[in-house]
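This structure is in structure tokens; I'll ask about it shortly.
And then subunit A:
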Amino acid sequence: MVSIGCVIKTPGNSKNNKTGSWRTFKPILDKEKCIDCDNCIIFCPDSSVNKQHDIDYDYCKGCGICANECPSDAIKMVKE
Partner candidate 1 sequence: MVKEVMTSNKAVAEAVRLAKPQVIPVYPITPQTTISEYLAQYVADEKIDAKYVKVESEHSAISAAVGASGAGVRVFTATSSQGLMLMHEILFAAAGMRVPIVLADANRAISAPLNIWNDQQDSIAQRDAGWLQIYVENAQEALDTTLMAYKVSENPDILLPSMVCLDGFILTHTVEPVEIPDQESVDKFLPPYVPEHAFLDPNEPMSIGNFADPDYYTEARHDMEVAMTKSMEVIQKTCDEFAEIFGRKYGLVEPYKTEDADIIFVAMGSLCSTLRVMVDQLREKGEKVGLLKIRAYRPFPTEAINEAVKNCEKIAVIDKNFSFGIGGALYADMKVKIDKEIYGFIAGLGGRDITPEAIMEAYEKTKAPENDVTWIGLKEE
Partner candidate 2 sequence: MIEIRFHGRGGQGAVTAAEILAKAAFKDGNYSQAFPFFGVERRGAPVMAFTRIDDKPIDLRYQVYNPDYVLVLDDGLLNVVDVFSGIKDNTEVTINTTEFKGSGEHEVYSIDATGIALDMLGRNIVNTIILGYFAKKTQAVSIDSLLEVIKETFPGKIGELNVEATKKAYEMG
């Protein structure tokens, strides 16, 4: 059974798809070093950093953009 015209009426339900399993490297944030620039939030392609800079490993694909864009070297990429 599919919906009429395959319309999806549950906005944002791709959250069911936990893309964290794609990851090889994992970002670890040292909150001590964080200067609240929010680069990790702004540039995350997978909305995996919240306002408190907690990383959501359910979705983080481990691209490393956050670590690369962190001006205070607060994020390290470590092997899963």
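Criterion: a contact is a pair of C-beta atoms (placed from the backbone, for glycine too) under 8 Å apart; a residue touches a chain by one contact, two chains touch by 3 or more; residues count from 1.
The candidates came about this way: all candidates are chains of the complex that A comes from, given by their letters.
Nothing here was measured: the structure is a model prediction, and the numbers come from that model.
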Next item on the list: Check each candidate in turn (1 or 2) and state which touches subunit A within the complex.
Entry: 1
Note to self: Considering only the defined contacts, which subunit A positions touch candidate 1 in the complex?
What the structure shows: 1-9, 11
